[in-house]
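I'd like to ask you about the structure that follows.
Removed: one protein chain of the complex. Kept in place: all other protein chains.
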Amino acid sequence: MTIREALPILGFLVVAVLVSLFVTSNVVLNFLVFTLILAIAAQGWNLLGGYGGQYSFGHAAFFGMGAYVSAILQQRFGVNAYPAVAFGMVAAALLGYAIGAMVFRAGLRGSYFALVTLAFAEVLRILANAIEITGGAAGLLISLNLGAGNLQFANRSSFLILAAVLLALAMLMTLAVEKSRIGAQLVAVRENEAAAAALGVDILAVKLRAISLSAGLTGAAGALYAQYFLYIDSNIAFGTWISVEALLAPIIGGAGTVFGPLIGALILQGLSEGTKMLIGKIPGVDLIIFGALLILVVRFPLHRIPGVIAARWRGKGAP
Amino acid sequence: MGYPPEILLEAVANGLLMGAVYGLVALGLTLVYGVLHIINFAHGALLTLAMYAAFVAHGAFGLDPYAAMIPLAGLFFVLGYLVQRLVIGPASRGDDSNMLLVTLGLSIIIENAMLAIFRSDTMTLRLPYAMSMVELGDVLLSVPRLIGFGVTLLLAALLFVLMTRTDTGRAIRAVAKERTGAALVGIDVAHIYAVTFGIGTACLAIAACLLLPSFYVSPRVGNAFVLVAFTIVVLGGMGSVTGALLGGLFIGVVESLSGLYFGDSLGQIGIFLIFILVLLLRPTGLFGARA
Partner (left out) sequence: MTGQGRDPAFLAVRDLTKRFGGLTAVSDATFDVREGSITGLIGPNGAGKTTLFAMIAGFEQPSAGLVLLDGEEITGRKPHDLAKLGLARTFQIVQPFAGLSVRENIAVGAFLRLAKRRDALALAEEVGQRLGLGPQLDKPAAALTVAGRKRLEVARALATRPRILLLDEVLAGLNPSELRDFLPVLQDIRAGGVTILMIEHVMQAVMSLCEYVHVISGGRIIASGEAAEVVGNPAVIEAYLGHGAAQRLAGHA
């Protein structure tokens, strides 16, 4: 990774800071914060799914793990928000490693990997809904305690900067992965496992690293979500909605690219808000559009047009 | 945690009855997998759609779910045929992950269309016979579930005849075994794919009609069934019809017993855990282990 390669990410950060300085509408700020949190979760999915070709349908497991561990540490054990969020991230990464160790060792790929991750997320959702430490069905409130020291901000623009910084870090990490040995090996695993193994790629080790990083990032998004809304329950934290959005954003915005998740999240949330404005708040309508968009993107894969791809490779190939 | 034997027996019996309908749902899934070699992720959502269709048929036309069975099966056959022919086939181009994403997209659309139209409340039909029971020795059995059990067996037999005695059935089996060869002898593979998908979807319409008298409807009801059906299909062996029925009975009993011991909300975990364990411990022969 070079400075030049990282410039677009710095550009994004500058734009985000400018927006936070000049935009005052709470509706817009809310929209942006939520979109950036989604983009972080989606960037996590993108590392494993976009670069590694392992399509998870259950990234809610990691989002929820990050959210609950951070919230429970703060609320039940009085831990400060900063270490709590960090622990949430680590817990999600460990969960990712554990699931990966079981699932990848068993050789599950493709549809089976998708289904088994979904099953893990559902198990966690049901558990979180039933046990006491998570607050059960009532959910968990993080007590209001405003102040930068507690990672709680009275104005939304401060939170926007926080989310933007975290997303920029996630993008830098993704870029570093893409431009390194592990990234090349991950893509090789996505394209052809047998050929990758023949070239000395330790498939299991590569997948395990990818799922741990991926889960950690999505877990960070979960912890951030809890920090922003100060409330989670099992259907928010472990719900299918976040599994679906974390997957849709990269696929629509460009899977296996650094900016894909952010672009996809902006498109998805933009569409979602747009439909709400046009036809009022009917539940599910935005997701109907997402579903249709997903089918269209698969049917007419724009990013696979040869010219576009060749241009991208020329850029990437230059040392 | 000890329960008297008659309660256990009753749980097992009701589990078997429920399991037969699970088996029917799994039957459609396994048939589609066996022939098209795809995991139809929209299977659960299509079941949800069928349940709402049966619900509306009752509400709008006063049609009893059992009477709606035949017309809905026909309607859903056509729907399944068209969905495969016009959406899944062209969009996925035979690629496994495309297939997964397209059927995921379909399930999102169907589920949320139901949410937009009917909202998230769970609804039940109030039918005079919904709660009726028959007594068999010490065991009380629900009449709607008994009917479901019977119809499932009948349907499995019908399907068997269709697959072995008709030209369409033979063509389906030919495509399942050797697609290229079947195409070479003049079988329209895209048509057979769509027919198979249609049959799988028609199975769902019948399952929906059998479930409705004793089950609630909600936009996400199919989610519970889709993983159950996948578990059954994996347990019974991908593409195996007998396996689907036996797997269905087994899962029905497991669910019923884990509900008895862990309560309804945690009871569902049993199914997911079995699914995970089955996948982790029996990967050979599964699609996931295919090189």
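For reference, chains read A and B in written order, and residue numbers begin at 1 within each chain.
We adopt the following convention: a residue touches a chain if its C-beta (ideal position, glycine included) is under 8 Å from a C-beta of that chain, and two chains touch if they have at least 3 such contacts.
Note that the structure is predicted; figures quoted are calculated from it, not measured.
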{"item": "Omitted chain - touching chains that are shown", "value": "A"}
{"item": "Per the touch definition above, residue among A:L48, A:L95, A:V201 or A:I295 touching the missing chain", "value": "A:V201"}
{"item": "Among A:Q185, A:Q227 or A:S243, residue touching the chain not depicted", "value": "A:Q185"}
{"item": "Contact set of chain A toward the excluded chain (per top definition)", "value": "179-181, 184-185, 187-188, 190-192, 194-203, 306, 309-310, 313-314, 316-317, 319"}
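We take it that only the chains that are shown with their structure count from here on.
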{"item": "Geometric centre distance via CA averages, chain B-chain A, whole Å", "value": "32"}
{"item": "Touch list for chain B against partner chain A, complex", "value": "39, 41, 87, 90-92, 96-102, 104-109, 111-116, 119-120, 219, 223, 227, 230, 265-266, 268-269, 272-273, 275-276, 279-281, 283, 286-289, 291"}
{"item": "Chain A to chain B touching residues, read off their complex", "value": "53, 55, 57, 102-103, 106-116, 118-120, 122-123, 126-127, 129-130, 194, 240, 244, 247, 251, 282-285, 287-288, 290-295, 298-299"}
